[in-house]
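Accompanying notes for the structure given below.
Missing here: one protein chain of the complex. Every other protein chain is in place.
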Amino acid sequence: MKKASLIVTILFVLSLTLAACAPAAPATEAPVVATEAPVVATDVPAATEAPIEDVTLTVWTLNSRNAGITAILDGFMAAYPNITLEVSYNDAAPHRDGLRIAATSGTLPSIWMNWGGTLGGYYAQNNLSYDLTEYAAANNWSAKFEQAAIDLSTLDGQLAGYPSALSVVGVIYRKDVFERLGITIPETLEELEAACATIKADGLNPISTASGADGYHVMRIVEQLIETYAGPELHDAINTYKEPFNSLAVVQALDKYKEFVDNGYFNEGFVSAGATDAPTKLYSGTDSVMVVEGQWFETNAKKAEIDTTAFGFFPFPSGGTKRMSAFVEMYQFNANLSDAELDAAVKFMDYYYSKEAVAAEPANYKFPLPMTGIADIPEANVITKAMVEAAAAGGTFTIGDQAFPTEVAQVLFSVQDEIALGTMSPVEGAAAVQEAIDTYLANK
Amino acid sequence: MKKRINKVFFYVALFAIAAIWFTPILTIILTSLKSQADFFSGSTLFQLPTKIHWENFVEAVKVGNLFTYMRNGLIVSFIKVPLGILVEALAAFAITRLSVKYKTAIFIYFLFGMMLPMQISLVPINIMFKHLQLHNTYLGLCYAYIAFGTGFGILVLRGFFNAIPREIDEAAKIDGCNKFQLLTKIILPISKPAIATLFIIDFLGTWNEFLLASVIINKTNLKTVPTGLMSFIGEYTINYGVMSAGVLISIIPVLLVFLFFQRYFVEGLSGAVKQ
Partner (left out) sequence: MKKKSNFSDYMFLVPAFVIYTSIVMIPTFYSLYVSLFKWNGIAPKVFVGLKNYTDLFFSDKIFLIALKNNLIWIALTLVFTMAIAMGLALLFNKEFRGRSFFRSYFYFPYTLSIILVAIVWRRMYDPSFGFINEFLRLINLEELTNTWTANPKIALFCIFAAALWQSVGQPMILFLAGLQTLPKEVLEAAKVDGASNFRTFFSVTVPLMKETFVIVIATQIISSMKVYDIIKGMTGGGPANSTQTLATYMHAQAFLYDHLGKGTAIAVVMLLMMIAIVIPYVIYTAKSE
């Protein structure tokens, strides 16, 4: 009888003691965004001297950036002793959700990582992110960054963030299988289909894709088919609502997608496979042979100790210049930053992506860098180089799930699934997406 | 002889069920011993890796900062759970054995808190905490946890308190106990199985809670265990080996709590009644 209450009491006391000695922050911790008024209001944004006052910046970014930022954090704070950084890391989905919650409650941090397109556009549209257009003009950012990065980071007419990554998507394939089966790199859609048929006859899986928790992986293929049938101008017009989604070209693309599914050119059960597993199916050499993936494939394979010389790349044979789908990542700044804080934020980003930092730990960075003149793509990253060169030569278009708002993208994902499962025809599918677009535009 | 056969049947059935139960567990354990290369080399789930990669565990702790997060989890859990149980026991006692009016209505009022989907609560709580400056404090986090936990705690304790015969109250009154002593000297000791259960479940729930913690705690060195585990989910890859290893390490305190408290699932009411 007494033992239980004794235990409860001991635990109680213990917990209180722990609470007393815990290094937990005191209850008077400052709110998330630093709100000191700047002592010196500089009108010239390009201040070359360090600001006089102390500045604290909160940074929210992804877990995958942990290594990179931790590596430069000490050096940065030593170089700029008046700037304090508090960095918080999260997984992609909680990061996105967390930003939304913070946006609605007014607790956004000083700097946060975000993607381009409609994801970052929400913050630009609602005046939550700092419009860097003026700052960029005053500081000659058009020479500092690749034009593509600036363009893709310009959302809703504003420069919505500091570009931090530029990614391009293409077809990665296993060179050994292609060689063994005598397949040459497909230059047209028909050749790609023929290659798939050959691979399938050999008993391997032609293309690895996934539509499990999110349909963006399958969408990479569907949008390339749209590019093939619509051509660049019509595709861009569709992505900006100037032409309807249920144009004939899109229906043809969805028809072809259905053909691929029915012919068994995708891995079985891809509809519920995980997108992060899709590229890994190429690692063994006895499973899948092709995957539509971004240049990160190479660095991830290297991290998993897979020999990347086994892989090659070719742009999706969509005809014409074979444009590749592309997207940016950026770090957005809080619209409420004071001039001193803005200066500090830019200093941080510059330091993070400085020549020295990149040269010291190239593995922590995603190549190609959106900044010019900082670092070349490491020699070892053969595939990345090839993809970037192809993108520069052939041009790019904005990736679908960033061109369209999330609610429209989700309808497209579910349409992809239904067409694959045979419960919806391509014509119905295109119409469903168009309906979602109409609803979205009407509600704006 | 029959007893022997029954016993054999019993153990056979038990092991059969246990075997079916085991597959996912085996997957996790085996995965924690594999490197990324092993994982993707096409080997099936059952093949042991050629080399046992204990470094997965080391990496889970180092890269995932697991010990810091586990320490934080212990602090939060050991503050919240006993305090919560205390608060809930007082309330459950009131609505089962005291002369409070509208007992069922009050009970339903508290039950309501269990039904609220947490995602919707995040924004208003975030705004409230912003104004009260309670972000990044364990005070704020535990307070919110206790608030959301009262529903379940009162549900459990009320149920068990109700099952205790009223004659005990009468006997205690004759012995000269006041209400508070009735609770602490009689009811609580009898309710050891209930409190043990609640402690186990509550501790686990607090240990694994992610949503509210992710909103209230932003400073990395204050975060709790689920955040640490998430760090192995990259943008385009999941490091399955290290993640499995991390999970296995992080549940050790929870299993210890369970093992410690499950011994209370043997005492019966009969012992107390005799008193």
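When the chains are written out, they are named A and B in that same order, and each has its own residue count from 1.
What we mean here is this: contacts are C-beta pairs under 8 Å (C-beta built on N, C-alpha and C of every residue); 3 or more make two chains touch, one makes a residue touch a chain.
None of the values given here were measured: they were computed from a predicted structure.
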item: Candidates B:V156, B:A172 or B:A213 - the one touching the absent chain; value: B:V156
item: Selected from B:A60, B:A196 or B:A213 as touching the chain missing from the view; value: B:A196
item: Touch criterion as defined above, residue of B:L204, B:I217 or B:I249 at the omitted chain; value: B:L204
item: Of B:R71, B:K179 or B:K219, the one touching the omitted chain in the full complex; value: B:K179
item: Touching residues on subunit B - with respect to the absent chain; value: 10, 14, 18, 21, 23-25, 27-28, 31, 42, 44-45, 87-88, 90-91, 93-95, 98-101, 103-104, 106-108, 110-121, 123-125, 128, 143-144, 146-148, 150-152, 154-156, 158-160, 162-164, 179, 193-194, 196-197, 200-201, 204, 208, 226, 229-230, 233, 238, 240, 243-244, 247, 250-251, 254-255, 258-259, 262-270, 273
item: Touch residues of subunit A, complete complex, unshown partner; value: 96-97, 100, 103-104, 122, 126, 128, 205, 211-215, 267-274, 277, 287, 405-407, 410, 413-414, 417-418, 420-421, 423-424, 443
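What we mean here is this: only the chains that are shown with their structure count from here on.
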item: Geometric centre distance via CA averages, subunit B-subunit A, whole Å; value: 36
item: Of all residues in subunit B, those that touch subunit A in their complex; value: 35-37, 39-42, 63, 74-75, 78-79, 81-83, 85-86, 122-123, 126-127, 130, 133-140, 184-185, 188-189, 192, 195, 210, 214-215, 218-222, 227, 230-238, 264
item: Footprint of subunit B on subunit A - complex, ascending; value: 1-2, 4-5, 8, 11-12, 14-16, 18-19, 22-32, 58, 60, 62-64, 66, 86-92, 94, 98, 101-102, 104-107, 109, 274, 276, 279-280, 283-284, 286-287, 294, 296-297, 300, 303-306
